[in-house]
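Heads up, one of the protein chains got dropped from this complex, but the rest are sitting where they should.
Moving on to subunit A:
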Amino acid sequence: MSEALLTGAPRVTARGAGRMTGAVHAEWTKLRTLHSTWWLLLGIVLCTVGVGALTTGSLSAGDCLARRTCDEDTVKLSLTGVWVGQAAMAVFGVLAVTAEYGTGTMRVTLAAIPSRLRVLAAKAVVVAGLAAVVGAVSVLGSLYLGRVLVLDAGFTAEAGYPPIGLGDGATLRAVVGGVLYYVLVALLGVGLGAALRDTAGTLTGVFLLLYGFPLVAAMLSDPDWEKTAKRLSPTEAGLSVLATRNLEALPIGPWAGLGVAASWAVGVLVVGWAVLKGRDA
């Protein structure tokens, strides 16, 4: 072969970690260069903060000024929007994978990066990173608005409600947990997308997982079964991490609940990886 042949592209021989960096960079460029990514991420913030503000804005301390008679969890209420925003977050994670199958670019991706594990890991890293940033903006934004609105609603220090602030351990747990929950939902989307490949099918699956469980739990008449269903639900268990009061009324402890959501995300990612590795692209 002639010497002149390979002069066009200076090649950096990437090894080990270098190849993973390249894969992550490629995934980041893929997401960055689609307008839909940024609209979707903006949608997540607006959904979370908007729904949170609606909830706290419509509150009224009204007839429960005495602390013992009314024990509202103002932090959790401020973060109600996570219930809605998680849908958009799941869509974000799902599309990061299924859009590649829909457009046929998955084959281009896998030809450039033959290691299926590296492709899935790179997608997970980039999606998780963006989800963490957007989750933090959403959660902190909701909490800031909530802090103002619950005061307006009468949940004052005199009524037994200290102002919402990150100095409080339980509140900090809710914030960190809420951000992590968003990351886990996005990863759930990535894993399910890799397993199912089809956008419509994956979205149906992820919504059933996120919202179907609580619906089924609510329909179970046996309280033990209901509690078990809630403990297993990625949403019910996972969002218990947002609670700052009445922890004993939760189906599962805050961190344990987040652990359930994490198990779902990891489990689905492993299934997605197995399918990606085992099936023809």
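Here is the rule we use: a contact is a pair of C-beta atoms (placed from the backbone, for glycine too) under 8 Å apart; a residue touches a chain by one contact, two chains touch by 3 or more; residues count from 1.
The rule is simple: contacts and distances are computed from a predicted model.
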| item | value |
| --- | --- |
| Chain not displayed: protein name in its UniProt record ("C4-type zinc ribbon domain-containing protein", "Heme exporter protein D", "Iron complex transport system permease protein" or "ATP-binding cassette domain-containing protein") | "ATP-binding cassette domain-containing protein" |
| Candidate in contact with the missing chain, chosen from A:A26, A:L151 or A:V216 | A:A26 |
| Contact residue for the chain not shown (choose from A:A99, A:A131 or A:V268) | A:A99 |
| Residue ranges of subunit A at the interface with the undisplayed chain | 1-15, 18-19, 21-23, 25-30, 33-36, 99-100, 103-105, 107-108, 110-115, 280-281 |
